[in-house]
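A single protein chain has been removed from this complex, and every other one stays in its place.
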Amino acid sequence: MARVLAGGTDLIVQMKSGRLEPALVVDVKRIPAMHAITAEGGGYRIGAAVSCAALGEHKGVKSLWPGVVEAAKLIGSTQVQGRATMTGNLCNASPAADSVPALMAANATVRVVGKSGRRDVPVADIQTAPGKTSLAKGELIESIFLPARSPNSGDAYLRFIPRTEMDIAVVGAGVGLTLDSGGTCTAARVALCAVGPRFILVDAAAKALIGTKIDAAALGKAAAAASAACQPIDDKRGTKEFRIKVAGVLTRRAAMKALERARGK
Amino acid sequence: MMDGIHVKTTINGDAVEYVCEPDETLLDVLRDRLGLTGTKEGCGSGDCGACSVTVDGRLICSCLMLGAEAQGHEIATIEGMAEGGKLTTLQQKFLDHAGLQCGICTPGILVAAEALLKKNASPTETEVRYWLAGNLCRCTGYDKIIRAVMDAASDMRRSA
Partner (left out) sequence: MAQDSKLEARERDFSIVGTRPNRPDGIDKVTGKARFGADMAAPGMLHGLILRSPHAHARIKRIDTSKAEALQGVKAVLTSKDLPDLTGEDAGLKDILINIMARGTALYDGHAVAAVAATSKSVARKALSLIQVDYEVLPHVTDVEEAMKPGAPLVRSDLITQGVEPAPSKPSNIAKRHEFGHGDVSKGFAAADAVIEHNFRTEATHQGYIEPHACLANLGPDGLGEMWVCTQGHYMVRGTCAALLGLDVSKLRVTASEIGGGFGGKTTVFIEPIALALSRMANRPVKVVMSREEVFRASGPTAATSIRVKIGVKKDGKVTGAEAELKYTGGAYPGSGVEYGAMSAFACYDLENVKIVGWDVLSNRPKLAAYRAPSAPMAAFAVESVMTELASKIGMDPIDLRLKNAAKEGTKAPYGPTFNRIGLRETLEAAKNHPHYKAPLTKNQGRGVACGFWFNFGGNTCVSMNLGFDGTVSLAVGTPDIGGSRASMCMMAAEELGIPYDKVRAIVADTSSLGHNDVTDGSRVTFSTGLATINAARDAIKKLCARAAKTWGIPEDAVVWEKGHAKPAGGNAGKFEPLSLQQLAAASPSTGGPIAGHYEVNADGAGVSFATHMADAEVDPETGSMRIIRYTVCQDAGKAIHPSYVEGQFQGGAVQGIGWALNEEYIYGKDGRLQNAGFLDYRIPVASDLPMIDTVIVEVPNPGHPYGVRGVGETSIVPPLAAVANAASAAAGVRLTVLPMSPPRVLKAIEGRAG
(Lines give C-alpha, C1' and ligand atoms only; values in the text may rest on other atoms or scores of the structure.)
Protein backbone atom coordinates (compact mmCIF):
# COMPACT_ATOMS: atom_id res chain seq x y z
CA MET A 1 0.00 0.00 0.00
CA ALA A 2 1.30 3.44 -0.92
CA ARG A 3 0.31 6.64 0.80
CA VAL A 4 0.57 10.25 -0.27
CA LEU A 5 2.41 12.49 2.17
CA ALA A 6 1.26 16.09 2.03
CA GLY A 7 1.44 17.88 5.39
CA GLY A 8 1.73 14.58 7.22
CA THR A 9 -0.23 15.75 10.24
CA ASP A 10 -2.63 12.81 9.99
CA LEU A 11 -0.49 10.28 8.12
CA ILE A 12 2.53 10.38 10.42
CA VAL A 13 0.36 10.05 13.53
CA GLN A 14 -1.37 7.04 11.98
CA MET A 15 1.95 5.48 11.03
CA LYS A 16 3.39 6.01 14.50
CA SER A 17 0.38 4.52 16.22
CA GLY A 18 0.63 1.43 14.02
CA ARG A 19 -2.79 2.03 12.46
CA LEU A 20 -1.12 2.39 9.04
CA GLU A 21 2.00 0.70 7.78
CA PRO A 22 2.40 1.90 4.21
CA ALA A 23 5.00 0.15 2.08
CA LEU A 24 5.67 3.37 0.26
CA VAL A 25 5.20 7.03 1.18
CA VAL A 26 5.14 9.53 -1.67
CA ASP A 27 6.06 13.07 -0.64
CA VAL A 28 4.17 15.38 -3.01
CA LYS A 29 5.81 18.43 -1.46
CA ARG A 30 8.83 17.75 -3.66
CA ILE A 31 6.70 18.76 -6.67
CA PRO A 32 7.03 22.57 -6.87
CA ALA A 33 3.66 23.12 -8.62
CA MET A 34 1.91 21.57 -5.66
CA HIS A 35 2.91 24.60 -3.56
CA ALA A 36 1.37 27.20 -5.85
CA ILE A 37 -1.74 29.32 -5.35
CA THR A 38 -2.69 30.67 -8.79
CA ALA A 39 -5.49 32.93 -9.93
CA GLU A 40 -7.76 31.19 -12.42
CA GLY A 41 -11.03 32.39 -13.92
CA GLY A 42 -11.74 34.82 -11.12
CA GLY A 43 -11.08 32.15 -8.53
CA TYR A 44 -7.99 30.40 -7.18
CA ARG A 45 -6.33 27.06 -7.73
CA ILE A 46 -4.63 25.89 -4.57
CA GLY A 47 -1.89 23.29 -4.87
CA ALA A 48 -2.30 20.14 -2.79
CA ALA A 49 0.83 20.87 -0.75
CA VAL A 50 -0.12 24.43 0.25
CA SER A 51 -0.14 24.53 4.03
CA CYS A 52 -3.05 26.07 5.89
CA ALA A 53 -0.65 28.66 7.30
CA ALA A 54 0.46 29.65 3.78
CA LEU A 55 -3.17 29.76 2.66
CA GLY A 56 -3.99 32.06 5.56
CA GLU A 57 -1.28 34.47 4.43
CA HIS A 58 -2.72 34.74 0.89
CA LYS A 59 -4.65 37.99 0.77
CA GLY A 60 -6.48 37.11 -2.44
CA VAL A 61 -7.98 33.85 -1.22
CA LYS A 62 -8.72 35.38 2.15
CA SER A 63 -10.78 38.20 0.69
CA LEU A 64 -12.55 36.01 -1.87
CA TRP A 65 -13.47 33.04 0.35
CA PRO A 66 -12.93 34.11 3.98
CA GLY A 67 -15.00 31.20 5.27
CA VAL A 68 -12.69 28.68 3.61
CA VAL A 69 -9.62 30.32 5.07
CA GLU A 70 -11.13 30.54 8.54
CA ALA A 71 -11.95 26.84 8.35
CA ALA A 72 -8.41 25.96 7.25
CA LYS A 73 -7.07 28.06 10.10
CA LEU A 74 -9.05 26.00 12.60
CA ILE A 75 -7.24 22.76 11.78
CA GLY A 76 -5.10 21.95 14.82
CA SER A 77 -2.57 24.32 16.29
CA THR A 78 -0.42 27.01 14.71
CA GLN A 79 2.23 24.30 14.40
CA VAL A 80 -0.15 21.87 12.71
CA GLN A 81 -1.29 24.58 10.29
CA GLY A 82 2.36 25.06 9.35
CA ARG A 83 2.22 21.61 7.77
CA ALA A 84 -1.41 20.57 7.30
CA THR A 85 -3.07 21.03 3.91
CA MET A 86 -6.72 21.26 2.92
CA THR A 87 -6.18 18.45 0.43
CA GLY A 88 -4.85 16.25 3.21
CA ASN A 89 -7.74 17.26 5.43
CA LEU A 90 -10.10 16.09 2.67
CA CYS A 91 -8.23 12.88 1.75
CA ASN A 92 -7.81 11.76 5.35
CA ALA A 93 -11.57 11.29 4.93
CA SER A 94 -12.57 11.96 8.51
CA PRO A 95 -16.15 13.24 8.47
CA ALA A 96 -15.09 15.86 11.02
CA ALA A 97 -12.62 17.67 8.73
CA ASP A 98 -13.05 21.41 9.26
CA SER A 99 -12.12 22.64 5.81
CA VAL A 100 -14.51 20.39 3.92
CA PRO A 101 -17.90 21.97 4.76
CA ALA A 102 -16.41 25.37 3.98
CA LEU A 103 -15.14 24.09 0.63
CA MET A 104 -18.52 22.54 -0.08
CA ALA A 105 -20.29 25.77 0.79
CA ALA A 106 -17.93 27.52 -1.63
CA ASN A 107 -18.80 24.93 -4.31
CA ALA A 108 -15.14 24.03 -4.67
CA THR A 109 -13.85 21.26 -6.90
CA VAL A 110 -10.70 19.21 -6.82
CA ARG A 111 -8.49 18.17 -9.71
CA VAL A 112 -7.70 14.48 -9.51
CA VAL A 113 -4.71 13.18 -11.41
CA GLY A 114 -4.05 9.57 -12.23
CA LYS A 115 -2.77 7.21 -14.89
CA SER A 116 -5.73 8.01 -17.13
CA GLY A 117 -5.24 11.77 -16.87
CA ARG A 118 -6.97 14.51 -14.96
CA ARG A 119 -10.57 14.98 -13.88
CA ASP A 120 -12.36 17.66 -11.87
CA VAL A 121 -14.64 16.46 -9.09
CA PRO A 122 -16.86 18.33 -6.61
CA VAL A 123 -15.33 18.33 -3.13
CA ALA A 124 -18.48 16.70 -1.82
CA ASP A 125 -17.84 13.58 -3.89
CA ILE A 126 -14.42 12.71 -2.48
CA GLN A 127 -15.15 11.33 0.98
CA THR A 128 -17.42 8.29 0.83
CA ALA A 129 -17.19 6.93 4.37
CA PRO A 130 -15.00 7.46 7.45
CA GLY A 131 -11.44 6.88 6.22
CA LYS A 132 -12.55 6.14 2.63
CA THR A 133 -12.43 8.22 -0.54
CA SER A 134 -13.64 7.83 -4.10
CA LEU A 135 -10.08 8.14 -5.40
CA ALA A 136 -9.04 5.14 -7.47
CA LYS A 137 -5.77 3.31 -7.02
CA GLY A 138 -2.98 5.45 -8.41
CA GLU A 139 -4.99 8.67 -8.19
CA LEU A 140 -4.22 11.69 -6.08
CA ILE A 141 -5.54 15.20 -5.73
CA GLU A 142 -3.35 17.76 -7.41
CA SER A 143 -5.21 20.93 -6.49
CA ILE A 144 -8.36 22.43 -5.08
CA PHE A 145 -10.22 25.01 -7.14
CA LEU A 146 -12.15 27.77 -5.47
CA PRO A 147 -14.42 29.30 -8.11
CA ALA A 148 -15.11 32.95 -8.77
CA ARG A 149 -17.62 34.45 -6.38
CA SER A 150 -20.81 36.11 -7.53
CA PRO A 151 -21.29 39.71 -6.42
CA ASN A 152 -22.97 40.18 -3.04
CA SER A 153 -21.83 36.78 -1.82
CA GLY A 154 -20.40 35.70 1.48
CA ASP A 155 -19.30 32.55 3.19
CA ALA A 156 -18.57 31.46 6.72
CA TYR A 157 -17.59 28.38 8.68
CA LEU A 158 -18.22 27.77 12.37
CA ARG A 159 -17.50 24.71 14.39
CA PHE A 160 -18.19 23.64 17.93
CA ILE A 161 -15.42 22.29 20.14
CA PRO A 162 -15.28 21.98 23.92
CA ARG A 163 -12.14 24.09 24.23
CA THR A 164 -11.30 27.20 22.23
CA GLU A 165 -8.64 25.43 20.15
CA MET A 166 -7.00 22.06 19.49
CA ASP A 167 -10.10 19.86 19.37
CA ILE A 168 -11.69 17.95 16.53
CA ALA A 169 -15.03 19.45 15.50
CA VAL A 170 -17.99 18.08 17.42
CA VAL A 171 -20.19 19.79 14.81
CA GLY A 172 -19.22 22.12 11.97
CA ALA A 173 -21.33 24.19 9.61
CA GLY A 174 -20.29 26.00 6.45
CA VAL A 175 -22.62 28.41 4.68
CA GLY A 176 -22.25 30.22 1.37
CA LEU A 177 -24.81 32.85 0.28
CA THR A 178 -25.53 35.14 -2.65
CA LEU A 179 -27.91 38.09 -2.46
CA ASP A 180 -29.52 40.14 -5.19
CA SER A 181 -29.28 43.90 -5.14
CA GLY A 182 -32.38 44.09 -2.97
CA GLY A 183 -30.88 41.79 -0.36
CA THR A 184 -32.90 38.72 -1.21
CA CYS A 185 -31.00 35.45 -1.13
CA THR A 186 -30.69 33.97 -4.62
CA ALA A 187 -28.34 31.10 -3.89
CA ALA A 188 -27.23 29.27 -0.80
CA ARG A 189 -25.19 26.24 0.15
CA VAL A 190 -25.14 24.73 3.64
CA ALA A 191 -22.76 21.92 4.55
CA LEU A 192 -22.20 20.10 7.84
CA CYS A 193 -19.43 17.98 9.31
CA ALA A 194 -19.17 15.54 12.21
CA VAL A 195 -22.89 14.76 12.19
CA GLY A 196 -22.80 11.61 10.08
CA PRO A 197 -20.48 9.17 8.35
CA ARG A 198 -20.19 11.64 5.46
CA PHE A 199 -20.28 15.39 5.09
CA ILE A 200 -23.82 16.56 4.52
CA LEU A 201 -24.86 19.16 1.98
CA VAL A 202 -28.21 20.28 3.36
CA ASP A 203 -30.36 21.32 0.41
CA ALA A 204 -33.38 21.85 2.62
CA ALA A 205 -31.46 24.40 4.66
CA ALA A 206 -30.34 26.18 1.51
CA LYS A 207 -33.92 26.23 0.24
CA ALA A 208 -35.10 27.74 3.50
CA LEU A 209 -32.79 30.69 2.86
CA ILE A 210 -33.25 31.17 -0.89
CA GLY A 211 -35.91 33.70 -1.74
CA THR A 212 -35.87 35.26 1.70
CA LYS A 213 -34.14 38.30 3.17
CA ILE A 214 -32.56 35.83 5.58
CA ASP A 215 -34.69 37.03 8.43
CA ALA A 216 -35.15 35.30 11.74
CA ALA A 217 -37.87 33.03 10.38
CA ALA A 218 -35.72 31.87 7.45
CA LEU A 219 -32.76 31.33 9.74
CA GLY A 220 -34.93 29.29 12.08
CA LYS A 221 -36.12 27.11 9.20
CA ALA A 222 -32.58 26.63 7.93
CA ALA A 223 -31.44 25.67 11.42
CA ALA A 224 -34.26 23.17 11.77
CA ALA A 225 -33.47 21.71 8.36
CA ALA A 226 -29.80 21.33 9.31
CA SER A 227 -30.73 19.59 12.55
CA ALA A 228 -33.10 17.32 10.67
CA ALA A 229 -30.40 16.30 8.22
CA CYS A 230 -28.01 15.07 10.92
CA GLN A 231 -27.31 11.38 11.39
CA PRO A 232 -24.79 11.59 14.21
CA ILE A 233 -23.44 9.08 16.68
CA ASP A 234 -22.77 9.26 20.41
CA ASP A 235 -19.06 9.28 21.04
CA LYS A 236 -16.37 10.69 23.31
CA ARG A 237 -16.73 14.08 21.68
CA GLY A 238 -20.46 14.58 21.97
CA THR A 239 -23.89 13.03 22.12
CA LYS A 240 -26.32 12.60 19.21
CA GLU A 241 -28.77 14.91 20.88
CA PHE A 242 -26.12 17.59 21.37
CA ARG A 243 -24.85 17.39 17.80
CA ILE A 244 -28.32 17.64 16.30
CA LYS A 245 -29.16 20.69 18.35
CA VAL A 246 -25.84 22.46 17.85
CA ALA A 247 -25.81 21.78 14.09
CA GLY A 248 -28.88 24.00 13.88
CA VAL A 249 -27.36 26.68 16.10
CA LEU A 250 -24.15 26.80 14.09
CA THR A 251 -26.00 26.82 10.77
CA ARG A 252 -27.96 29.86 11.88
CA ARG A 253 -24.87 31.64 13.20
CA ALA A 254 -22.75 30.80 10.13
CA ALA A 255 -25.56 32.03 7.87
CA MET A 256 -25.69 35.32 9.79
CA LYS A 257 -21.95 35.74 9.43
CA ALA A 258 -22.07 34.87 5.72
CA LEU A 259 -24.91 37.38 5.34
CA GLU A 260 -22.83 40.15 6.88
CA ARG A 261 -20.06 39.34 4.45
CA ALA A 262 -22.45 39.23 1.51
CA ARG A 263 -23.65 42.67 2.53
CA GLY A 264 -20.04 43.80 2.42
CA LYS A 265 -19.60 44.25 6.14
CA MET B 1 14.08 -3.49 7.99
CA MET B 2 13.95 -0.86 5.26
CA ASP B 3 17.13 0.86 4.13
CA GLY B 4 18.01 4.14 5.76
CA ILE B 5 17.64 7.45 3.94
CA HIS B 6 20.59 9.78 3.64
CA VAL B 7 19.66 13.39 4.39
CA LYS B 8 21.60 16.65 4.06
CA THR B 9 20.05 19.58 5.83
CA THR B 10 20.84 22.72 7.83
CA ILE B 11 20.20 22.87 11.56
CA ASN B 12 20.68 26.13 13.45
CA GLY B 13 22.83 27.35 10.58
CA ASP B 14 25.12 24.33 10.52
CA ALA B 15 25.28 21.82 7.68
CA VAL B 16 24.21 18.42 9.01
CA GLU B 17 24.08 14.98 7.44
CA TYR B 18 22.41 11.89 8.81
CA VAL B 19 20.89 8.60 7.86
CA CYS B 20 17.44 7.87 9.23
CA GLU B 21 14.79 5.21 8.90
CA PRO B 22 12.08 6.14 6.35
CA ASP B 23 9.36 6.37 9.00
CA GLU B 24 11.49 8.14 11.61
CA THR B 25 10.28 11.57 12.63
CA LEU B 26 12.39 14.70 12.60
CA LEU B 27 11.92 14.79 16.37
CA ASP B 28 13.51 11.37 16.79
CA VAL B 29 16.35 12.36 14.47
CA LEU B 30 17.02 15.53 16.45
CA ARG B 31 16.91 13.81 19.83
CA ASP B 32 18.29 10.34 19.20
CA ARG B 33 20.67 10.83 16.30
CA LEU B 34 21.90 14.39 16.69
CA GLY B 35 21.81 14.79 20.47
CA LEU B 36 19.63 17.89 20.21
CA THR B 37 17.47 16.96 23.19
CA GLY B 38 16.26 20.50 23.85
CA THR B 39 13.32 19.69 21.60
CA LYS B 40 10.94 17.62 23.75
CA GLU B 41 8.38 14.91 23.11
CA GLY B 42 5.19 15.30 25.12
CA CYS B 43 2.71 13.44 22.95
CA GLY B 44 4.06 12.43 19.54
CA SER B 45 0.79 13.42 17.89
CA GLY B 46 0.99 17.19 17.43
CA ASP B 47 -1.23 17.93 20.41
CA CYS B 48 1.25 19.47 22.89
CA GLY B 49 3.78 21.58 20.98
CA ALA B 50 6.77 20.55 23.12
CA CYS B 51 8.58 19.51 19.92
CA SER B 52 8.13 22.86 18.15
CA VAL B 53 10.86 23.84 15.68
CA THR B 54 10.84 25.98 12.58
CA VAL B 55 11.44 24.74 9.06
CA ASP B 56 12.39 27.52 6.65
CA GLY B 57 11.00 29.90 9.26
CA ARG B 58 7.62 28.14 9.49
CA LEU B 59 6.57 26.90 12.93
CA ILE B 60 5.82 23.18 13.01
CA CYS B 61 5.74 20.15 15.30
CA SER B 62 8.83 18.06 14.63
CA CYS B 63 6.88 14.94 15.64
CA LEU B 64 4.66 15.49 12.59
CA MET B 65 7.50 15.63 10.07
CA LEU B 66 9.69 12.81 8.86
CA GLY B 67 13.44 13.13 9.21
CA ALA B 68 13.67 12.38 5.49
CA GLU B 69 11.63 15.48 4.70
CA ALA B 70 14.31 17.76 6.11
CA GLN B 71 16.45 17.33 2.99
CA GLY B 72 17.49 20.74 1.72
CA HIS B 73 15.57 22.72 4.33
CA GLU B 74 16.64 24.97 7.18
CA ILE B 75 15.69 23.76 10.63
CA ALA B 76 15.90 25.92 13.74
CA THR B 77 15.64 24.48 17.27
CA ILE B 78 15.84 25.88 20.79
CA GLU B 79 19.56 25.16 20.86
CA GLY B 80 20.11 27.83 18.22
CA MET B 81 18.19 30.57 19.98
CA ALA B 82 20.75 32.11 22.35
CA GLU B 83 23.38 33.16 19.85
CA GLY B 84 26.87 33.14 21.30
CA GLY B 85 25.46 32.29 24.72
CA LYS B 86 23.54 35.56 25.03
CA LEU B 87 19.91 35.03 25.94
CA THR B 88 17.32 36.64 23.69
CA THR B 89 14.92 39.15 25.18
CA LEU B 90 12.23 36.48 25.09
CA GLN B 91 14.36 33.94 26.97
CA GLN B 92 15.32 36.53 29.58
CA LYS B 93 11.69 37.56 30.08
CA PHE B 94 10.72 33.95 30.73
CA LEU B 95 13.20 33.94 33.61
CA ASP B 96 12.21 37.37 34.90
CA HIS B 97 8.49 36.60 34.87
CA ALA B 98 8.88 33.03 36.20
CA GLY B 99 7.27 31.86 32.96
CA LEU B 100 8.33 28.31 33.67
CA GLN B 101 7.98 25.90 36.55
CA CYS B 102 9.11 22.46 35.44
CA GLY B 103 10.46 23.76 32.14
CA ILE B 104 9.55 20.83 29.87
CA CYS B 105 7.23 22.92 27.68
CA THR B 106 9.58 25.91 27.72
CA PRO B 107 11.72 25.18 24.63
CA GLY B 108 8.63 24.61 22.49
CA ILE B 109 6.90 27.70 23.83
CA LEU B 110 9.98 29.85 23.23
CA VAL B 111 10.32 28.61 19.65
CA ALA B 112 6.62 29.23 19.04
CA ALA B 113 6.58 32.65 20.70
CA GLU B 114 9.66 33.74 18.77
CA ALA B 115 7.93 32.73 15.52
CA LEU B 116 4.93 34.83 16.54
CA LEU B 117 6.98 37.91 17.34
CA LYS B 118 8.76 37.67 14.00
CA LYS B 119 5.38 37.70 12.28
CA ASN B 120 3.61 40.12 14.57
CA ALA B 121 5.62 42.57 16.68
CA SER B 122 2.59 43.86 18.59
CA PRO B 123 0.35 40.91 19.36
CA THR B 124 -2.63 41.39 21.66
CA GLU B 125 -3.04 39.11 24.66
CA THR B 126 -5.71 37.21 22.73
CA GLU B 127 -3.43 36.78 19.73
CA VAL B 128 -0.66 35.43 21.94
CA ARG B 129 -3.07 33.04 23.63
CA TYR B 130 -4.42 31.67 20.34
CA TRP B 131 -1.01 31.42 18.71
CA LEU B 132 0.26 29.41 21.69
CA ALA B 133 -2.87 27.28 22.04
CA GLY B 134 -0.95 24.35 20.61
CA ASN B 135 1.70 24.56 23.32
CA LEU B 136 0.43 22.84 26.42
CA CYS B 137 1.76 23.91 29.79
CA ARG B 138 0.45 22.10 32.83
CA CYS B 139 2.33 24.00 35.54
CA THR B 140 1.78 27.71 35.11
CA GLY B 141 -1.83 28.18 34.03
CA TYR B 142 -0.21 30.26 31.23
CA ASP B 143 -0.53 33.58 33.07
CA LYS B 144 3.18 34.25 33.52
CA ILE B 145 3.99 32.86 30.06
CA ILE B 146 1.62 35.30 28.41
CA ARG B 147 3.03 38.16 30.49
CA ALA B 148 6.58 37.19 29.52
CA VAL B 149 5.74 37.15 25.81
CA MET B 150 3.85 40.45 25.96
CA ASP B 151 6.67 42.10 27.91
CA ALA B 152 9.30 40.73 25.52
CA ALA B 153 7.31 42.07 22.56
CA SER B 154 7.11 45.48 24.19
CA ASP B 155 10.87 45.57 24.91
CA MET B 156 11.71 44.38 21.42
CA ARG B 157 9.53 47.09 19.88
CA ARG B 158 11.28 49.72 21.98
CA SER B 159 14.75 48.56 20.96
CA ALA B 160 13.80 48.02 17.31
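Which chain is which? They are A and B, in the order written, and residues in each are numbered from 1.
Throughout what follows, a contact is a pair of C-beta atoms (placed from the backbone, for glycine too) under 8 Å apart; a residue touches a chain by one contact, two chains touch by 3 or more.
Just so you know, these numbers come straight off a predicted model, no measurement behind them.
Novice: Among the options B:29, B:70, B:137 or B:153, which residue touches the chain absent from this view?
Specialist: B:137
Novice: What is the set of subunit A residues that contact the non-displayed chain in the whole complex?
Specialist: 17-18, 160, 162-168, 170, 235-239, 241-242, 245-246, 249
Novice: Identify the residues of subunit B touching the omitted chain, counting contacts across the whole complex.
Specialist: The list for subunit B reads 1, 21, 23-24, 28, 31-32, 36-45, 47-48, 50, 77-79, 81-82, 87, 91, 94-98, 100-107, 110, 125-126, 128-130, 132-147.
Assume only the chains that are shown with their structure count from here on.
Novice: Counting in whole Å, what is the centre-to-centre distance of subunit A and subunit B, each centre being its mean C-alpha position?
Specialist: From the centre of subunit A to the centre of subunit B is 29 Å.
Novice: Help me check something: in the complex, which residues belonging to subunit A touch subunit B?
Specialist: Within the complex, subunit A touches subunit B at residues 5, 7-9, 12-13, 15-17, 25, 27, 29, 51, 53, 76-80, 82-83, 164-166.
Novice: What part of subunit B is in contact with subunit A in the complex they form?
Specialist: Contacts found on subunit B: 22-23, 25, 44-47, 49, 52, 55, 58-61, 63-66, 68-69, 112, 115-116, 130-135.
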